[in-house]
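The complex is shown incomplete by one protein chain, all other protein chains being positioned as in the whole.
And then chain A:
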């Protein structure tokens, strides 16, 4: 049982199933979705699909896109992934102004708040920086080399974020580690000064977000992990302020009583600007060594509330999406936080005619609090009510409506895709010994 589950994992890894990603323009002028090597952008201002222009290559990406991200001012969109290319797009002309080659596959991207530097992390755990100084909107840059600035020692970096004030860059990896580094004035000379390490997660860290409020302009760091917790950290000291056991507190564990057999992993976080809320996406993860598939009903999104004066995290609302097994693979919002956008999907579907699946949804009312109950008045929008309407869905999903069977078939692929992305290859003890049979420094038994 154990072996077969593992072989399945190995097999699907070869096919490189990638989860779908979403990014929202800071002022909600456009929405971008990536699935596999496909990049789709919809112009919300004019209500039309956008066609991208890239003089250097066609198609734009040759392999799965792993990150898409807008700059803080919305002038840039950066896409990167398994084809070892980082593409920087100008969002006015929708032209690729710059393609950076990476030595390894790219796993995370961050853009400095002033829009002058793009940082990306590769599969060796090295973070590189590219300066965009002197970049003009129409001019295509000549080739520029990325410079390594910091590294996690041989651990894949899952998330890269600039702090709200731009002083720090935080990086999270698959070895439970979060590093907060001072972002120097001259980044091309390297980022050597480590401000803190945030240590406490017991599984891979999958996502990071900075939260801040008027009273706390320096902000706090929030992280989500495969240990099914979301944690709140003090940035400067790296001390753990609070831990929210999301799956337990959202009632996921009690409802099935089989928590030993199933793990819930936090796969994405999205801080809702101008509020103390953090939206959390959760995946049910069955580990290869468990071997039992679990079919638990998961909520679409859990909203956590950070009380910054008490330094606590608590569940504010569980938003379930009825009628659909919608488990988001990526979340996004604009700076006005009018809508929380979600996407689920994978680049390859096993045992299905469709080649990929993407489903986009939006939630409104994140900033509306009912004066009577004090609760959030969130609504999961019907397809017709999503900004941009059916035209947007047609562009971003590839088709306006999606058959239910395809959707259900995708749920398992989504799970596998997320697992392969985040969990290290697991070997059973016997397999591990077999792999190490040539070793002669094995521990002596007493």
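Here is the rule we use: a residue touches a chain if its C-beta (ideal position, glycine included) is under 8 Å from a C-beta of that chain, and two chains touch if they have at least 3 such contacts; residues count from 1.
Heads up, the rule we're going with is that contacts and distances are computed from a predicted model.
Between the names "ER membrane protein complex subunit 1", "Dynactin subunit 5", "tRNA (guanine-N(7)-)-methyltransferase" or "4-nitrophenylphosphatase", the one given in UniProt for the chain missing from this structure view is "tRNA (guanine-N(7)-)-methyltransferase".
When the omitted chain is restored, the residue from A:92, A:193 or A:385 that touches it is A:193.
Per the touch definition above, the residue from A:18, A:50 or A:151 contacting the chain not shown is A:151. Among A:177, A:317 or A:419, the one in contact with the hidden chain is A:177. The chain not shown here touches chain A at positions 124, 126, 148, 150-151, 153-155, 175-177, 179, 181, 184-185, 189-194, 196-197, 199-200, 202, 238, 424, 432, 439-444.
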